[in-house]
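Below is one structure; the comments refer to it alone.
Every protein chain of the complex appears in place save one, which is left out.
Up next is subunit A:
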Amino acid sequence: MARVPEPLVVGRVIGDVLDSFTPTTHMSVTYNTKLVCNGLELFPSVVTAKPRVEIQGGELRSFFTLVMTDPDCPGPSDPYLREHLHWIVTDIPGTTDAAFGREALSYEMPRPNIGIHRFVFVLFKQKRRQSINPPSSRDCFSTRSFAAENDLGLPVAAVYFNAQREGAARRR
């Protein structure tokens, strides 16, 4: 049963980062037992380490690519460095998690300086076991063109969370 991707439309993830797609695979991203739902607000201190990404769909023979980007870099009011790339993991076998894949680009801790940033996890299904070359720089990344270059097609799952700079006085 495909879940309606309305939170992604409302949060303008579909539009800024992705094109409209139908989610076929269920993906769950967990930071230290905190499950990431669309639009959840997390502290940067929570997201320092890479999350546990479980893919509950596909078969063991199918491979997936996970991309994590920040479309509001350096600030949501003027994102001239859209998007900033944080993490690429390729060749993830289905029904497992991202630790079994090949980390093409190492995980970079989110550092939102200005405003509230969205951080998007996008899952693509690979047609075959391929090697993906990571782009030269992390800035000015385009998920659409990355998918087009590596022949990945439309995404199969996406989730996003929000984060802002943790000031010294911020207490929950």
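Heads up, the rule we're going with is that contacts are C-beta pairs under 8 Å (C-beta built on N, C-alpha and C of every residue); 3 or more make two chains touch, one makes a residue touch a chain; residues count from 1.
In this section, contacts and distances are computed from a predicted model.
Colleague: Not counting the visible chains, the remaining one has a UniProt entry; which protein name from "Large ribosomal subunit protein bL17c", "AP complex subunit sigma", "Guanine nucleotide binding protein (G protein), beta 5a" or "BHLH domain-containing protein" does it give?
Modeller: Options "Large ribosomal subunit protein bL17c", "AP complex subunit sigma", "Guanine nucleotide binding protein (G protein), beta 5a" or "BHLH domain-containing protein" considered; the missing chain's recorded name is "Large ribosomal subunit protein bL17c".
Colleague: Considering the complete complex, identify which of A:57, A:94 or A:115 is in touch with the unshown chain.
Modeller: Considering the complete complex, A:115 is the one touching the chain left out.
Colleague: Thinking of the whole complex, not just what is shown, which of A:44, A:57, A:76 or A:134 touches the missing chain?
Modeller: A:76
Colleague: Please identify, in ascending order, the residues of subunit A that touch the omitted chain?
Modeller: Against the missing chain, subunit A presents residues 10-12, 39, 41, 72, 75-79, 114-116, 162, 164, 172.
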